[in-house]
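Here it is: the structure, laid out below.
All protein chains but one are shown at their positions in the complex.
The block that comes next holds chain A.
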């Protein structure tokens, strides 16, 4: 599948093959014994765990040590504190997922100014430039994920209804792209549907946001949630309200995969490839530390996951066999 979105500065995506490491690169990296710190928005999600695994495994193969993994808990203050501290420590590169936009711009800019390589993962605060403020962005094709989410939801939604778009209230490049793409696909392909957008300010307010949307829109006939963790909260809210609505989301977490396999509320998932994205992040960091040119944006395509192909996509995304319970649920 090709990349449908453009980068944060309108860049065309470079394929992960563009940052593939040669044997010589790996040999040089092992000799240099680089150190890398990781600052994530959260480490408490299936996506994060997979991505971290890809980064750590690839860096380890190149003889680079992960000195620290910071869990910011979606808190901008905690991220600013971590970056401010790490930029003065003895690390060669920092991998960061910015948790916000304007609030964390300056702390990220300071990392590059302190001489550290900064590899951004999934998000670029507005105003930061590749080459000077950061080395490269590695992400999924988030625009493509939004398109997949819409396309998978459409067949399950009756004509002339409302569809809910439950999206993140924080200004975040990745979720903005999914949000825009979902609405664009619906407008182009299902003009009979009205997209009703509702934003949640934090993960613990997903249920509240959805309740508002439900109470406000009696014709709601489907829902797209911009990633899987809030999607599972949304599914719980729907069940509590006794509503049987089709839901699509992004990221093949275990909870979402099980729900999809069992033929429950979730009818489709636009899956990222977090492990492979982590590999690309690490490869980009190594190439940059070896002073090789790297593209401003490396993107990986999304996967369209349905009940019929959830097992094989699970294997691809998780690099392991699908759980027996998932296979059993799919067969029922």
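The rule we apply is simple: contacts are C-beta pairs under 8 Å (C-beta built on N, C-alpha and C of every residue); 3 or more make two chains touch, one makes a residue touch a chain; residues count from 1.
In this section, contacts and distances are computed from a predicted model.
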item: Listed names "ROK family protein", "Sarcosine oxidase subunit alpha family protein", "Thiol reductant ABC exporter subunit CydD" or "Cytochrome c-type biogenesis protein CcmF", matching UniProt entry of the absent chain; value: "ROK family protein"
item: Among A:40, A:143, A:200 or A:227, residue touching the chain not depicted; value: A:143
item: Sole residue of A:10, A:31 or A:115 that reaches the chain not shown, by the stated touch rule; value: A:10
item: Residues in chain A touching the chain absent from view; value: 4-12, 14-15, 18, 101-102, 126-127, 129-132, 143, 171, 176-177, 180-181, 183-184, 187, 197, 293, 295-296
